[in-house]
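Let's look at subunit A:
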Amino acid sequence: MVPLSWYVGLSSALFLIGLIGVLVRRNTLVVLLCIEIMLNAVNVNFVAFSKYQHVIDAQILVFFVITVAAAEVAIGLGIIISLFRLKGSVNIDDFNILKL
Partner candidate 1 sequence: MTFLSIPILTFLIFFPIVGGIFLLPFMKMKDSDTTVKWVAVGITIVEFIASLTLLIGGNPGTYQMQFAEDHLWIPFANIHYTLGIDGISLVLIIMTTLLMPMCIFTSWVGIKKRVTEFMIAILILEGAMIGVFAAMDFILFYVFWEAMLIPMFLIIGVWGGPNRIYATIKFFLYTLAGSLFLLLAIISLYFKGGHTFNIVALMGQHYSPVFQDFAFLALFLAFAVKVPMFPFHTWLPDAHVEAPTAGSVILASVMLKMGAYGFIRFSLPMFPKASIFFTGFIFALSLVGIIWGALMALAQEDMKKLIAYSSVSHMGFVTLGIFVFNAQGVEGAILQMINHGVTTGALFLCVGVLYDRTHSRLLSDYGGIAKVMPVFSTMLVIFSLSSLGLPGLNSFVGEFLVLLGAFRANAAVGVIAAIGIILAALYMLYLLSKVVWGKYEPRSWALPDMNRYEWASLLPLLLIVVWLGVQPNALLSMLHVSVTHLIGQVNPASPLASLTGGF
Partner candidate 2 sequence: MEILSFVYFGGAILLSALMVVIFKNPLYSAMSLLSMFAHVAGLYIILEAEFLAGVQLLVYAGAILVLYIFVVMLLNVQAQGRVLQKQAPVVFVAAVVAALEVAFLISRTHFYPEIPPVPHPGVPPLGNTEMIGMVLYTKYLFPFEIASLVLLVALVGAIVMAKGKLKFR
């Protein structure tokens, strides 16, 4: 049996990759994808715990997380489209009117 810690390690690595992606990519859309990676890391964690603790609740939580992820993507894409209309760009560093 695979130790739980492997799963936790996997999800942590995934989370970190997503985190790095959020921090380094210029493209807004890719950053959004990276956030999805982070959320998936959470899901992996939950499912693994669910398995190892024999509790179904964790799977429900994953269900909610997926829902929220979908909602976020919908809103996020809406905002990005709106922003793209105004600026004609999806590079994050172009969005810096508000600062200091």
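Candidates were picked such that all candidates are chains of the complex that A comes from, given by their letters.
Simple rule for what comes next: a contact is a pair of C-beta atoms (placed from the backbone, for glycine too) under 8 Å apart; a residue touches a chain by one contact, two chains touch by 3 or more; residues count from 1.
None of these values were measured; they are calculated from a predicted model.
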{"item": "Options 1 or 2 - which one, within this complex, touches subunit A", "value": "2"}
{"item": "Touching residues on subunit A, where the partner in the complex is candidate 2", "value": "1-10, 12-14, 16-21, 23-27, 29-30, 32-34, 36-37, 40, 43-44, 47-48, 50-57, 59-60, 62-64, 66-75, 77-82, 84-85, 90-93"}
